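A single protein chain has been removed from this complex, and every other one stays in its place.
Letters A and B mark the chains in the order given here, with residues in each chain numbered from 1 onward.
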Amino acid sequence: MSLATSPAPAAIDGKAVPIETPLARFVSDFCESRVAVAALAVLVLIVALAVLAPWITPQNPYDLAQVDVLDSRLAPGEKSFKGPTHWLGTDGAGRDLFSAILYGLRISLSVGVMSGLIAMALGTSVGLIAAYAGGRLDTLIMRLVDLQLSFPAILIALMLIAMLGKGVDKIIVALVAVQWAYYARTVRGTALVEQRKEYVEAAVCLGLSNSRIVFRHILPNCMPPLIVLATVQAAYAIALEATLSFLGVGLPQTEPSLGLLISNGFEYMLSGKYWISFFPGIALLVTIVAINLVGDQLRDVLNPRLRR
Amino acid sequence: MRLARRLLVALALAMAPPAFAEELKIGLAAEPSAMDPHFHNLTPNSGMLSHVFERLVETAPDNKLVPGLAESWRTLTDTVWELKLRRNVKWHDGSPFTADDVIFTFARAPNVPNSPSSFAAAVKGKTIKKIDDHTIEISTPAPHPLMPNDLSNLLIVSKKHGDGAKTEDYNSGKAAIGTGPYKLVRYVPGDRVEMARNDAYWGGKPQWEKLLFKPIKTGPARVAALLAGDVDFIEDVPTADIERLKKEPKLALSQGVSRRVIYFHMDQFRDDSPFIKGKDGSAIKNPLKDTRVRLALSKGINRDAIVSRVMEGVAIPASQLLDHSFFGTSRKLQPVAYDPEGAKKLLADAGYPDGFKMTLHGPNGRYTNDVKIAEAVAQMFTRIGVETAIESLPPSVFFSRASIGAGGQPEFSFILVGWGADTGETSGSLKPLVGTFDKEKGTGTANRGRYSNPVLDKLIAEAQATVDDAKRAEILARASEMAMQDVAIIPSHYPVNTWGARKGLKVQPRADEYTLAMSVTKE
Partner (left out) sequence: MTAFILRRLMQSAAVVAIMSLIVFFGVHVVGDPVYLLINPMADQKEIEEAIRALGLDRPIWEQYWHFLAGALEGDLGRSFVFGEPALKVIVQRMPATLELAFAALMMAILLGIPLGLYAGLYPDRLASRTIMAGSIVGFSLPTFWVGILLIMVFAVMLGWLPSTGRGETATVLGLTSSLFTLDGLSHILLPAFNLALLKISLVIRLTRAGAREAIHQDYIKFARAKGLSGRRVIGVHLLKNIMIPVVTVLGLEFGGLVAFSVVTETIFAWPGMGRLLISSIQSLDRPVIVAYLLIIVLMFVAINLLVDVLYSVLDPRVRLGEKSA
């Protein structure tokens, strides 16, 4: 954490080393923490595994023709009666756990990312509108945001699920509903600051349209805090989905996400068949820790107050 | 660290109950919703309240009917029953039990305000008359052989305390004055129910001085509580843990087959069933109307695999609607053997050589391992060419859609459900499950496949009017055979209930799934 000791303001520093582009500086700043780099590597690996799951897993755990109940609850390394070895064992329905974890990751990550993207789009638009419109509309929107943020996300999600029922689409709706306000508040805050800067005034003088100013000029400058927020929220969304599934109000059981796999394995915790819940738990833990570590470093790097 | 450990040990010692207190702590899987015996007709409520209140006719662990508050009963004519009430019975406050209490109970049971499921059925169509303080007569418009079974569902409350009492008064303990072996001490919803021994109990001194019931809904947590010694006795040991717990020297398990069957209902009333499609996704006529197709599906189920792999051995492959140890079942029926080749051939004969596509709907978390059973069966069907997808729904959604989801008619094509015969005899399954759906007659109430066979209906009606037990059993057995011949439903298995207790306790398993302190004795 030697960042704060550098006395030179950012602009001068940037001119002093003209070869360094902002991206290059960002990369080198990020790489200062070896832990963060390692976390990023792990995260990339996890995402790659999840995306490539259909090509690298021995089994499609959602295809009932490939899963056999006679293979259920095999210990790690045991052979199925058809021949292939299940290196992480199988779960109660006979799914190969390695395959189930990767497919579960796919669902968990896509739920996290999908809900994050939608919430970001929604929250950002609302935040920008609030900042740019100001006045009563701004007050109304921010009142709404404050209200929502004063309630714990899990409660809002629970209430929504109680109303909507189960399903991937419903979980995404619930997760969007609990996340959008964070984006709205962050964007509005940043946008208000940016609005007063000269480049916006210049754009106004040039006679550019409102939407062009907002989306082409202000928005890009709001990105750094948004990126940080997005990583933190992604981790949160994944954990929240897992929790809801565990409580029995999340995803349908036939195509389990990581959270549901853990939840299904929960009943085997005391039976000595630890692997059914343990391995998915580790996968979830590693994923969330990696995202959080990356997010932490991003926050340090992108925080303008700490920037050299 | 060592200090902490020592402290904890000291703490544990300080808190350990003195050895002489004869307290039994029971971990429950399902919590009763009230202490009012007529509020909610549901197994957890009836089980819990069996400690405090009693019935005229009681059910023994093996499902035989035995005298309770009624010493004896007999039929005077085909439609009139006479019951002699026990004379030496006192309510918990010392007042005597008389015929007036029974008459009061009959009036109260169907009229509890806000009851989500009343006991109206137990008293429906019965006229009760007091002959003297310890004799009553009950008459019905038509012969009713199931009278003792009906009476075995109804807990008798005291007129003195129950008059004008609301459900709240029972919950607070004010009106919860019974004749049973234990007195209600405290009911803290969601937390505990405490009871104390009724020293004046007519049936002899009950074994336990104090009872503590704790609801622990999550299976592993319940087992953990037993392993950790927080409770002495738990119900509904999860199937996943049984294998390991059997090896645990600190514990003893006891098991008994339940009067429940897990089975599949098939749409047999629509020509176009909403969740059945051809292999290419095109619309096809409902194949489940063809007996050969239904039999093929039955042959396609590997019941032994379901029992050994999914239920981990704690179930019995089913041949009919109730295990053959119960009244009115057929000894001739055997579980349909697993025969995938035969199933494929039958499908080909019926005109489906390539099979078809189908969605199996089932509840999620209502029956032991319900989703896993659905998954396993879908796997098996897919192997005989019937490509099966599963959709598991929360019970709150599943049951209303499965009953009236399609404009008042059952919505699904093929469902996994369970059925428990409350009366303990096959008539309790045949009439609601495979009897023709008829709102007026009250038959086929849970017939979500709408199978209908007038000959079978007649047999069931005949059995219902036959007071002679042997004859009735024979008719019911024939009816069961007929239903299975038609593959009216596909039975899968009978779950086995498991109770776990600490070493030194002996638990008598009960077919009615009640968890009773009376079933537990010290070895």
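Throughout what follows, contacts are C-beta pairs under 8 Å (C-beta built on N, C-alpha and C of every residue); 3 or more make two chains touch, one makes a residue touch a chain.
If you're wondering where the values come from, they're calculated on a predicted model, not measured in any experiment.
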| item | value |
| --- | --- |
| Option touching the unshown chain, where B:K90, B:K130, B:K160 or B:K214 are the choices | B:K214 |
| Sole contact to the chain not displayed, among A:P54, A:P220 or A:G248 | A:G248 |
| Identified contact with the non-displayed chain, of B:F233, B:W419 or B:Y514 | B:W419 |
| Residue among B:L42, B:I284 or B:A389 touching the omitted chain | B:L42 |
| Residues belonging to chain A that touch the chain removed from view | 1, 143, 147, 150-152, 154-155, 158-165, 189, 235, 239, 242-243, 246-249, 259, 262-263, 266, 269-270, 277, 281, 284-285, 288-289, 292-293, 296 |
| Those residues of chain B which, in the complete complex, touch the missing chain | 5, 8-9, 11-12, 14-15, 33-34, 36, 39-42, 112-118, 120-121, 167-168, 171, 188-192, 214-218, 220-222, 224-225, 227-230, 394-397, 399-401, 403-404, 419-420, 422, 428, 432, 439, 442, 445-446 |
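Following the convention adopted for this analysis, only the chains that are shown with their structure count from here on.
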| item | value |
| --- | --- |
| Centre-of-Cα separation between chain B and chain A, whole angstrom | 45 |
| Footprint of chain A on chain B - complex, ascending | 218-220, 223-224, 227, 238, 240-241, 243-244, 305-306, 309-310, 364-365, 369, 371-372, 375-376, 378-380, 382-383, 388-394, 397 |
| Sites on chain A touched by chain B in the complex | 64-65, 67-70, 72-73, 92-94, 165-166, 248-249, 252-254, 266-273 |
